[in-house]
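Left out: one protein chain. Kept in place: all the others.
Let's look at chain A:
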């Protein structure tokens, strides 16, 4: 099978295995807490309903109004500062959802805005990231010269190490800042920075949502915007260094194949046949250089990925089975944690 096809199929299989394993682990980690918390909240709700004598309809009405009013709890979201924040979440594809366009015109404009803005932002971050990498490369080279190192060339490992350090540094700085300004724990602030800078953007933690922060604390607002944009650049630089080459792999291989076909067509002489062997030899060693060697036996690799998928299925199914067993035999290991966690949780929410 063609190299690019094998690569694509292997990647698809990898992703599916990864999703299955992830689903099983999240299930194991979160299901118990979810059921327990739901039970306690529903209990509390029923208590309140009895206490204030709500009918079913009454409660539904209250629920509807409260849920509709939720986005307004954090103050005005659509003044200039809030809209700028929203525009950032659109074109960087973070998309918290803390504010989402309510009018139809807003939704339409949002879609057009994204169509042009997202590619612009992608290209901008990669461009700036590459510039940063070149600058860091230059700095490292000078540092190595100053330190009197024997070899002053900057290797890929050096660059990757510096990249990783700067990413972790960015996350920690953000975590320290947001835990101070938003009153979150360091871990929650770190989680917020991570989810933001990977552009996942759940929206469970969102900065600038404490009452009227967007209107009043202008320096903090400016800091937040700067942090998000600079942080995305640092992550973008790291992606540019490590991941971008893999994104163009299939295209490069197609071009190489096309050139081989063209050169075979044009030079049908011995010369061509002679160095075609050299070419394939080069091509194979080339792949090895690029870090993913698919040349050896493509079908073997495919088979390996099928086995990996089967293994992952097995892992996920056994995780599920273990969980079910745990519930049925009543050995709820983390029920011990549950009351404590939930009481802390309720304290936090002001019960």
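Rule of thumb we're sticking to: a contact is a pair of C-beta atoms (placed from the backbone, for glycine too) under 8 Å apart; a residue touches a chain by one contact, two chains touch by 3 or more; residues count from 1.
Following the convention adopted for this analysis, contacts and distances are computed from a predicted model.
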{"item": "Options \"Ragulator complex protein LAMTOR1\", \"Aladin isoform X1\", \"Potassium channel subfamily K member\" or \"Zinc finger protein 207, b\": UniProt name of the undisplayed chain", "value": "\"Potassium channel subfamily K member\""}
{"item": "Chain not shown: contacting residue from A:4, A:152 or A:166", "value": "A:4"}
